[in-house]
Structures are given as structure tokens and as C-alpha cells.
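As you look at this complex, bear in mind that one protein chain is not there, while each of the others sits in place.
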Amino acid sequence: MTDSVQTPRTEPVRHRDDRLRRALFRFSQSKLSMIGAAIVAVVLFFAVFGTVLAPFPGHVAGAVDTANQFQAPSAAHLFGTNELGQDVLSLVMAGTTVSVLAGFGVVLIGSVIGTLVGAVAGFVGGWTDEGLMRLTDLTLTIPSLILAMAIAAALGPGFTNMVIAISLSWWPGYARLVRGEVLAAREEVYVTAARAIGASPARILFRHILPNVVSPIIVKMSLDMGFAILTVAGLGFIGIGVRPPTPEWGTLLSLSRANMPGYWWTAMAPGLAMFLAVFGFNLLGDGLRDILDPKARR
Amino acid sequence: MTGPLLSIRDLHLTMTSFDGAAHVLNGIDLTVQRGEIWGLVGESGCGKSLTGLSISRLVPTPPATYRKGEIRFEGRDILKLPLREMQDLRGKRIGMIFQDPTTNLNPAYRVGEQLIDVALAAASHDPSVLGCPPGAGRRERRRAARRLAGEMLERVGIPDAGARLDNYPHEFSGGMRQRVLIAMALIGRPDLLIADEPTTALDVSVQAQILKLLKGTVADHDIGVILITHNLGVVAETCSHVAVMYAGNIVESGPVSNVIESPAHPYTRALMAAIPTKASKRGTLKGLGGTVPNLITPPPGCRFAPRCPLAIPACTAALPGAVDLGADHRAACIRLEALEHV
Partner (left out) sequence: MSEPILQIENVSKTYAARRALFGRTAEVRALKDVSISVQKGESFGLVGESGSGKTTLTRSILHLETPSAGRILFEGQDLARLSPADLRRLRARVQIVFQDPYASLNPRMSVRDIVTEPMLVHHDILGLSRTQRTDRAAELLSLVGLGPQHLTRYPHEFSGGQRQRICIARALASGPELLLLDEPTSALDVSVQAQVLNLLCELQDRLGLTYFFISHDLAVVRYLCSRVALIYRGELVEEGTTDEIFDTPKSDYARMLIGAMPEVKVRRGATA
């Protein structure tokens, strides 16, 4: 071999996790993202262990203690008790599970449907694109809460139906995002290269295009988590969502409405929980966008 | 003649990132007189563009820090100027042209509008640019600016310039856009023009025209030009002087005829040997193995030593100083004598 074919080996050997370390470094540079991540970690912790760690597990299961109704916040009951004498803190802690699970379910189902619709529309193009995008527009024209209410009313109340109902009004955002990203990725040179190799359309879509549009989807999912939790709570508030005694933030807030303003603490804990969760997921989403969005990269 | 138009002395620039501090400019010395076109050549990542950007002080600090050195423009140290005065220098006294003509024009405005804006801004510092009387009204000044914009477009060889002022950037081809940018850079009558790869994205025929235009401008207005390029052919045909950069150092500099005809530094020789010419037989081109070193932990001594065919142990001892070869031709290498015999 001539000297021309020698490998330039002077470059330092870099490792695969290099990218991850860089990403973490960039993420940790932003204080707000770190705060967001911390809040989200706390919320997720309570989503998993909230029911177990609740100081009054009996109240979570539905036990009432009318002798102690409407106790103001104290050492025994940090956020006081409600009209049934139940510990508000315990209910809110246990409610995290339902709220976060429902929010996650909504975002997951919504993003899967939306990604499929958007990817097919963007990749196939032509009339398929027209048809799918008009359907998306149509769904977008109906206010999502009203659509979810209508679907929930048709399906009947309950956790699963509520998640499905919100998901069905949630996907158009993802469909539009993914369609745009797929349209851009389709023009990448490496996609042309794959076509020149003779790769099948399915292979091009799933191996070359979709992996490169995952980042914005993840960012949107994270940003959406907060709003999904709010929507879930909204349905609970109207009374279409989870029924008591299963604790859920929206339902808790709805019930405490009657106790305002005298027994303000019954509303404060669920409200604060919702605020923190939405705030945390939004900060985390912003931070993720900074490190995952290719346009923000150097 | 008073001092030089631009003089860079021992300039050191450090860039701090996640990986550490990279010494991207490591003692740059460069003097540009009026009427000279300096070619700045080297592989990508050698600090050519950073040198150009430093002169306009467009390198963001942080992450960059200037550890040492000075950049004197007509005797004033640019690195110490207040931002306000620096902004006056940019565009007005120091013009810049970048590689990609598509991203440097605002697509939402007509080309004429953009040129007029620049002309009016330049006139606010030097009213003579527009050539109207001191007390001229806004209308009059605007009319004069438009006339000047048309003249500039004509000068850079855009046919039917007056009518083209009302076109949007997308209505121009790549070569035409680059001419518009050159017109924009020249409209404020700069004394120093920094052109960073102005023709790299263009076809050879257009490139030849633009380089000719650049040479003509220097001859007509007695300005100084720094032409950043990776193409030694462009340097040979356009420039009066050349500085070869490697890993943050100028390894060889001097008048083009001297440097190109008798390159002294092994790096310059390697770059020239890599260019396919009429005489090169198929498969015999001399590539240069290896890559530009990592500047966070640069190799000790001469930064080119790891890739240099003539390196000896002494090369890694210290950064070699520039050796004067006569007629302003300098090379930073301790193996120059060995080279004579190769």
C-alpha cells in the first residue's frame, strides 16, 4: 500500500458515550433545566411510591374520619383535612400516580398515533398526505377539551376511557410536527444514498428517517406532559374523569371548590402539585430541546 | 507613508469548551499595507477564519479569550477599543465578505434597500460617501444613497444594475449574490477588506470574475485585502502576499512569487504537492497523512512535527521562530537547511 492510504490515526480515540456526556454537560449548564429535572424526579418518585408513603394510607383507600373534618394545616396534617376528615397530603401524594400515569398515557398514545399519521403523510406524499393532513386539521378545529368531553361522554367515565378520549384529541400536534420533520429528512443526502443502494421504502422510513426525527418528538412529549396532566385534571374537575374515591388532582380540586374560601387548604395542595408538575415538565422540556434539537447544536 | 494599515503582533486566542481550552491562535504576526492582497491559506481548522474574525472583533468572548498580543488598525489597538468605536470601524473602515452568499442577505428585503441602509449608515460617519451637501434633507440623502447603490452594483459587474436594485435576493444567482455582498462591503469605502472564502461556493468562471473584481478594487482604491482561502491556485493568481497557517501558527509568509516558487516550510511544500497539476501522473499525487492536531493538547514544539517528513527530535523541543529568508520571506522551521538539499 502506498502512504496515501494510511489511516490518519492522530485523532484522539473518542467513545460512544461521549455524546451522552456532552449532552449531560450542556444540560447541567442550564440551572433551570436542572431544577426542572429535579421537580420531575420528585413527581415521578411520588407517582411510584406516593400511595405507599402516604401518612394515612387508609384515607387513600377511601376511609373517612368525619370527627376530624376540616382540620387546618398542622404537624399531623401538613395540608389539613377535607370534608370527610381525610388527610389532604395523603390524597395528593396518592393522586400523583393517577395524574402522571394518565398524562403519560395520553402523551404516549397521542405521539404514537401522531407520529404514524405524520410519517406516512410526509413520506408517501400526494393524496395520502392531503387526506391525512385534512383529517388532522379537522381534529384541530374542535377544541380539545370539548372533543375529549364528547368522547368521554360516549365511552363512559373511567381512567382508561379518559386517557383514550384525551389521546384522540391530542395527536394532531404530533402529526404536524412529524410530517414537517419527515419532509425535511426525506431530502437528506443519506436518504438519497439509501435509495441508491436499493433500500425498500419501509427500511428508509424506519431506519433512516424516523430515528432522525425522534429528538423533536421527545422534546414535544416532555413539554406536553404538563399540559396532558392539566387536561386530565380538567376532565376530573368537570367530573368526567376518574371518580372518587380514587384520588386524582382534578377531582380533589373540584370537590374542594365547595369548601372555598373558608377551608382554602383543601384546594391548595392539589393546586400546588399540579403547578409544580406542569412547571417541572416544561423546564425539563426546554432543557431537552436545547440539547436535542439539532438546530441548537453548534 | 505612515505606519501599516493593519499590524497583528503575537496574537494568542484561546477557546474554552467542554473538552478544555484550545489554543487556536498561537502567536500570529501579520502586517498588511495598503495595496496588498494577503492570501491566508491552510487546511480547515488552522485558524484562518478566526484570524479574519478577530480583526473585526467578531469572535464571541467568552468562550474565546485573547491572552496576548495586539491587532493595530492604523495604529489603534482594535482589541482595546470601546465597542461603540469598534462598531464604527466595522462595515465602514473594515469590510467583510463571507463564504455563503445566501445566508448573508436578508431574503425579506429588496437588494437595493439593503445596500441603501449600508450606504446611509456609512454616511452617518462620513457624509462624503454619498456626495451630497452637508445640510441635505433625508429625501435627498436617500436618493443619493440609491444612486450610489446602483453605481456599486454596476461596478461589481451586475448588468442592468439600476433595475436590479428592486429585486429580492432570491432573484439573483449565487455568483450575483456574492457580487451584491462585495458591493455591500465596498459601499462604505473600507480601507481593509476581509474576504473569507468568497468564491468557494461558486463556479470557476464566476470565481475568476470575482477575483478579478477584487484585484481591480485594490488597484483603484488602494485598500488592503485579506483573502482567506484553502485554494493555493486562487492565491497564486490573485494575491501579492501569502501567509500559510498551520494549527494556529503562521508557518510561512512572504510575497506570493517567493513563497509559491520556492516554498521553504515543509507544510507549504506538502500543500503544494497535493494539488493535481498538468504534470501529475495518475496515482502519484502526494497526500499529506494525518490531520490537523487537537489544539487542546497540541504536540510539543513545532505543531507540524508529527506530520512532517523531515522532523527530527529537536523539532519537538520548542516552537520554531520565523527565519528571515530575505525579501520579506519568512518560514518558521528549524530544518530549512535540510530542505535545501532535498
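Going by the order they are written in, the chains are A and B; count residues from 1 in each one.
The rule is short, and it goes like this: a contact is a pair of C-beta atoms (placed from the backbone, for glycine too) under 8 Å apart; a residue touches a chain by one contact, two chains touch by 3 or more.
None of these values were measured; they are calculated from a predicted model.
Across the complete structure, the visible chains that the omitted chain touches are A, B.
Touch with the chain omitted from the figure is made, among B:6, B:232 or B:334, by B:232. Contact with the undisplayed chain is limited, among A:77, A:208 or A:289, to A:208.
Only one of B:107, B:159 or B:276 touches the chain withheld from this view, namely B:276. Screening A:124, A:183 or A:199 against the full complex identifies A:199 as the residue touching the chain left out.
Remark: the residues of chain B touching the chain excluded from display are 43-44, 173-174, 203-208, 211, 230-234, 236-238, 260-263, 266, 268-278, 280, 282-283, 285-289, 291, 309-310, 339, 342.
Although one chain is not shown, part of chain A still touches it, namely residues 1-2, 4-8, 11, 14, 16, 18-19, 188-190, 192-200, 203, 207-208, 211-212.
In the analysis below, only the chains that are shown with their structure count from here on.
Here the CA centre of chain A is 50 Å from the CA centre of chain B.
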